[in-house]
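Only one protein chain is missing from this complex, and each of the others stays in its spot.
On to chain A.
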Amino acid sequence: MLSVKNINTYYGNIQALKNVSIDVPEGSIVTILGANGAGKTTTMKSIAGLLKPRDGKIEFLGQDVTGKTPDQMLSRGLALVPEGRAILSGMSVLENLEMGAFQRRDKEVKQDLEKVMDRFPILRERRSQLGGTLSGGQQQMLSIARALMSRPKLLLLDEPSMGLAPLIVQDIFRIIQEINADGTTVLLVEQNARQALKIAHHAYVLETGKVVKSGPAQELLHDPSIKEAYLGH
């Protein structure tokens, strides 16, 4: 579904990604692991169109989408839940969700609103509250729910568990699995490597801007060097 081929992304003169290649097959959950500064978020931003790779190619649904802007990527069916959630803090929860469906012109938006609020009951409860007044976990739910409002084919999740209490992290991972089971392909960036590998089908490990390892998630879960570096024993 998504195929990233040898992209190099720079911040000014500093090279943040070095020949990164990633494949995301339709229907799967693929995870990108790595330490801080390894280039995970840069990879996500390059795919979503927020950063332009200097060279390399990105294909989505069989089309070359290299250099497209985020709104063009969204209209092709790729939604990003960014690091830090990007909640519109001065707009209500409901308005945030409506903005998620900004590009949609069909009549089923209302229906989808009900659906996501069924999935995230806390959002229904808080729907007229301003986005900025929600707790971290609620904001993460809102950010995911908002991305779902665009009916994405591929959902990019950048560190959805960051800064959340363990119980809520469990919730988030369960929700990601549900979303995937409903037919949405997921590309997940996580520092929480064990959890991510448990739900993913395929995994990539980034180190200083390079893919140093990739393979089926189950294999990586039992790989001694991965255990050492990312799983804590």
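We take it that a residue touches a chain if its C-beta (ideal position, glycine included) is under 8 Å from a C-beta of that chain, and two chains touch if they have at least 3 such contacts; residues count from 1.
The rule we apply is simple: contacts and distances are computed from a predicted model.
A.B. asks: For the chain that is missing from this picture, which UniProt protein name fits: "Phenylacetate-CoA oxygenase subunit PaaC", "NADH-quinone oxidoreductase subunit I", "Branched-chain amino acid transport system permease protein" or "Cytochrome d ubiquinol oxidase subunit II"?
C.D. replies: Of the names offered in "Phenylacetate-CoA oxygenase subunit PaaC", "NADH-quinone oxidoreductase subunit I", "Branched-chain amino acid transport system permease protein" or "Cytochrome d ubiquinol oxidase subunit II", the one UniProt assigns to the missing chain is "Branched-chain amino acid transport system permease protein".
A.B. asks: Pick out which of A:Leu2, A:Val65, A:Ala79 or A:Leu187 touches the chain that's been left out of the picture.
C.D. replies: A:Ala79
A.B. asks: Taking the full complex into account, find the residue in A:Asn19, A:Thr69 or A:Ser135 that is in contact with the omitted chain.
C.D. replies: Only one listed residue reaches the unshown chain, and that is A:Thr69.
A.B. asks: With the missing chain put back, one of A:Ala35, A:Met91, A:Ile168 or A:Leu231 would touch it. Which one?
C.D. replies: Looking across A:Ala35, A:Met91, A:Ile168 or A:Leu231, the contact with the absent chain belongs to A:Met91.
A.B. asks: If the hidden chain were put back, which residues of chain A would touch it?
C.D. replies: Contacting residues on chain A, toward the hidden partner: 12, 48-50, 69-71, 74-75, 79-80, 82, 86-91, 95, 98-100, 102-103, 146, 150.
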